[in-house]
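Note sheet for the following structure.
In this view, the complex is presented without one of its protein chains, the others remaining in place.
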Amino acid sequence: MAGRVNISIIGASGYSGAELLRILARHKYATVEKLFANASAGKRVSDIYPWFSGGVDLAYEVYSVNAVASSDIVFIALPSGEAMNLVPELVERGKRVIDLGGDFRLKDASLYEKFYKHEHKAKDVLPRAVFGLPEWNRPQIKAASLVANPGCYPTSAIIPLAPVLKEGLIRKTGITVSSLSGVSGAGRSATVELSFAEVNESVKAYKVGVHQHIPEMTTVLEEITGDHVSLTFVPHLLPVTRGIYTSIFAPLAKNATQADVASAFDKYYGKESFVRCSGTAIPEMKNVNYTNYIDIGFRVYPDNNHLILLSAIDNLVKGAAGQAVQNMNLMCGFDETEGLL
Amino acid sequence: MAGRVNISIIGASGYSGAELLRILARHKYATVEKLFANASAGKRVSDIYPWFSGGVDLAYEVYSVNAVASSDIVFIALPSGEAMNLVPELVERGKRVIDLGGDFRLKDASLYEKFYKHEHKAKDVLPRAVFGLPEWNRPQIKAASLVANPGCYPTSAIIPLAPVLKEGLIRKTGITVSSLSGVSGAGRSATVELSFAEVNESVKAYKVGVHQHIPEMTTVLEEITGDHVSLTFVPHLLPVTRGIYTSIFAPLAKNATQADVASAFDKYYGKESFVRCSGTAIPEMKNVNYTNYIDIGFRVYPDNNHLILLSAIDNLVKGAAGQAVQNMNLMCGFDETEGLL
Amino acid sequence: MAGRVNISIIGASGYSGAELLRILARHKYATVEKLFANASAGKRVSDIYPWFSGGVDLAYEVYSVNAVASSDIVFIALPSGEAMNLVPELVERGKRVIDLGGDFRLKDASLYEKFYKHEHKAKDVLPRAVFGLPEWNRPQIKAASLVANPGCYPTSAIIPLAPVLKEGLIRKTGITVSSLSGVSGAGRSATVELSFAEVNESVKAYKVGVHQHIPEMTTVLEEITGDHVSLTFVPHLLPVTRGIYTSIFAPLAKNATQADVASAFDKYYGKESFVRCSGTAIPEMKNVNYTNYIDIGFRVYPDNNHLILLSAIDNLVKGAAGQAVQNMNLMCGFDETEGLL
Partner (left out) sequence: MAGRVNISIIGASGYSGAELLRILARHKYATVEKLFANASAGKRVSDIYPWFSGGVDLAYEVYSVNAVASSDIVFIALPSGEAMNLVPELVERGKRVIDLGGDFRLKDASLYEKFYKHEHKAKDVLPRAVFGLPEWNRPQIKAASLVANPGCYPTSAIIPLAPVLKEGLIRKTGITVSSLSGVSGAGRSATVELSFAEVNESVKAYKVGVHQHIPEMTTVLEEITGDHVSLTFVPHLLPVTRGIYTSIFAPLAKNATQADVASAFDKYYGKESFVRCSGTAIPEMKNVNYTNYIDIGFRVYPDNNHLILLSAIDNLVKGAAGQAVQNMNLMCGFDETEGLL
């Protein structure tokens, strides 16, 4: 067990940054000492989020590497393409970095460039990055200097898929992942498309077949299973603020039964603190709201030779800030659930 | 072109009944003369739906077969299992009936009994029922004495699937249908599960693999394609009032291309009044709100050998009352779009 | 009864413009021939509002006064401050104009400038403007060349207040108007404040005591009553798309009773097509959704010497486009309800 840690958050004015603050305010051993947000520099947290008035209420600063000198852990919650400009220098100075964005999740820079549509500028650091999914990479995370915190959709899909793929209960191709996301997943932004009157009382699919989380899902699953994995991913925008609901349909292998699937989940997640899996219960988004849990349900459907997997997470918690704190807890030797229950 | 028609609605106090009233109030040739709703008998429409004050505002009556003597068309909007007690007598008396419920959609009574979990009491009438999907059964509907109006989910799934199945562009097994429904689809009912505080800010799948619309989808598609069809269907409850959004994932056949799919839709729906299909546009629920349209989008996704089909309807219009009026228009020789644009 | 009218809409790409299109598409005698929206010129209506695909689907044009030469009626749905640049020329050319914005609602230009915070550039035309509240200005509207269509909040407050003020049932000062508005009232705009994640699951008051609709309410009520009127107005933003709900609290005068208030409403609105008033029923927003009705309820509350008035309208219909068409119907000699039932 370590002592206290000092924390900086870069890109602290967005929804993920605010969620980090909400969670860390209850953490026994964490002291948030610096918040960086260039466009909001000079404002206080409560100017943007009055929710925090009377609690954590630091002023946002303009970022510089020297300004984080006293911090042990640096969280980065910037749009994709920005973290890679800062991370090499931070790592070099010995900071332990947890990046909530997508810049270090794909080991293959060319894949990154294809899906993110800009050059990768920190290829040298890529090999040091550990994919921050505690359920599968716990030892590596503990030792990591750079954690690539998983994307919200990949978290909701990889956790249910990994055990049944690894146990060979489903085929590795022909898998479908259909996800529903609350609007906070798109960040705090001023666009007509995300305005209330456009989103309310509606649903739409978007980035069909081209979403940047597709290679994140497949490469991580391939690493876990040691085999080629292919899936179809369609995200949908939903009129709720928080939450991701993911429905997965996969071709069964080996005449897998409901009991086989239950065993697979028990084998890999039986002792996990944040995975709740029940064969009979159907996940609901509200049951994980403001929590770090992922709820999983499943049904073997032999009529069409499919396994149906259902999962629910809070996109800002297990899908972002909560999982980032879970990773920090591992890196610092704290109880993995500290601040998260 | 026929003259005016007199109309009765049995089960007129629910959401589908109210939607029939809303639509028929603008119909040039329809006169709604009788509304039946046993539990609300004596009340006026505006007592339950003040929206109608000043407009159509009949009193609900207790149903009897004699009370519909002067009606040409009888709409039935009762819970499943109730219409079959009334339909034989109505048909015998020469009434033309449009049943919005599920009692006459499945030709195979044993399939009905398996999924609806009660006995079918009007098997003799079953052969007379025409499945009221105008895009595929127009001639039969025109001549029908009994129309089984399609279910909301089946409408949203059969219309996009039928052309690509018929043209052999997808395989007939391994298909996935994932649907999102607004709450009005569950009817006007008093349950904790449908209360605002339970539904809001959440999503859940339900009746996974056992929904009564599954055999409706497969048998209709089998009739259209002349071959066995197998699919996995998962409906989800969504925090919106109206609308169904259906995302379909099907294994590609014959190396079908985006152009092939576009051609198939054009071939079958090019002249349809209520099918809007564009290869590039992604459907959104709000675009069909309060309309009888079904919007369809599609993407061929060769990376995982899938065709992705997306559709949106208003569950109360194209998914219920609107399609019922479309069927009435066909039965009566009116312009098919009368009252619906 | 006149023949058909040709219509232009300037500022046709916003929510009020779209609502005009929705309503006019069902109008027997109106032909929408031109849509102007400079920023969207070249796009079609369905590019912005796919809802209209297959129906009215003109292309937006850049506005010029010559382009409206063939139009009889010109609707303007521009932000405040823009209509006044166009109206003088239009009126001079003999066009009959209905302005849905605020530029011509206040006869006193200095009051306009105080609340709208910019100069009034068409003072000469101001005297010609008729405030388009049919229930109180019907004769003037019929003859008008320029109708200032009332604001959404003023419509919801003036209609319930006018009869009881005119009959002396309440005092003319100390009145409170507390209104709740759906988000479409703020227009189709890209701001963080109106984004879904900010508006959802919340409520806030705004422009407390400084809203530009305050002088509109008081001057119109003063004109109707012939006396000074003073009220406190607080609007609130609500997580719904459409609708305004207004709760009014006024000091009772003359020991007015519930029956007195009922008589006043009956006296002034007994024959009105779009005012629904019942002493016992409490208005609900959903009951006027997509209609041109205003629903009014009231309670005399002697314990605190107050009259409570409650009203509900659809901000885009009776609060904007619907009332504008009602005015057009009057101006053109059509049935006042044409296109609106």
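Lettered A, B and C in written order, each chain numbered from 1.
Here is the rule we go by: a contact is a pair of C-beta atoms (placed from the backbone, for glycine too) under 8 Å apart; a residue touches a chain by one contact, two chains touch by 3 or more.
What you see is a predicted model; the values in this text were computed from it and never measured.
S.K.: Which listed residue (B:T241, B:Q258, B:S278 or B:T337) would be found touching the missing chain in the intact complex?
M.R.: Counting the whole complex, the residue in contact with the absent chain is B:T241.
S.K.: Sort through A:H27, A:K172, A:R188 or A:K286 and give me the one touching the missing partner chain.
M.R.: Checking each option in A:H27, A:K172, A:R188 or A:K286, the one touching the absent chain turns out to be A:K286.
S.K.: Who touches the missing chain here, C:A25, C:L111 or C:V234?
M.R.: C:V234
S.K.: Tell me which stretches of subunit B touch the chain missing from the display.
M.R.: 15, 182-184, 188-192, 194-201, 239-241
S.K.: What residues on subunit A make contact with the chain left out of this view?
M.R.: Interface residues of subunit A facing the absent chain: 25-26, 49-51, 53-55, 201, 273, 276, 281, 284, 286-291, 293, 295, 341.
S.K.: Determine and list the subunit C residues touching the chain excluded from the picture.
M.R.: Where subunit C meets the chain not shown: residues 173-176, 178, 180, 198, 200-206, 208-209, 230-232, 234, 236, 238-243, 245, 247, 249, 251, 282-286, 289, 297, 299, 301, 303-306, 308, 310, 312.
Heads up, the rule we're going with is that only the chains that are shown with their structure count from here on.
S.K.: Two chains share more C-beta contact pairs than any other pair here; which two are they?
M.R.: A-B
S.K.: Can you identify the chain nearest the overall CA centroid, using each chain's own CA centroid?
M.R.: Most central by this criterion: B.
S.K.: Quick check: how many Å separate the C-alpha centres of subunit A and subunit C?
M.R.: 46
S.K.: From the mean C-alpha coordinate of subunit B to that of subunit C, what's the distance rounded to whole Å?
M.R.: Roughly 37 Å separates the two chain centres.
S.K.: Determine the centre-to-centre distance between subunit A and subunit B, using the mean Cα coordinates as centres, and give it in whole Å.
M.R.: The separation of the two C-alpha centroids amounts to 39 Å.
S.K.: Where in subunit B do residues touch two or more other chains at once?
M.R.: Residues 201, 284, 286, 289 of subunit B touch two or more partner chains.
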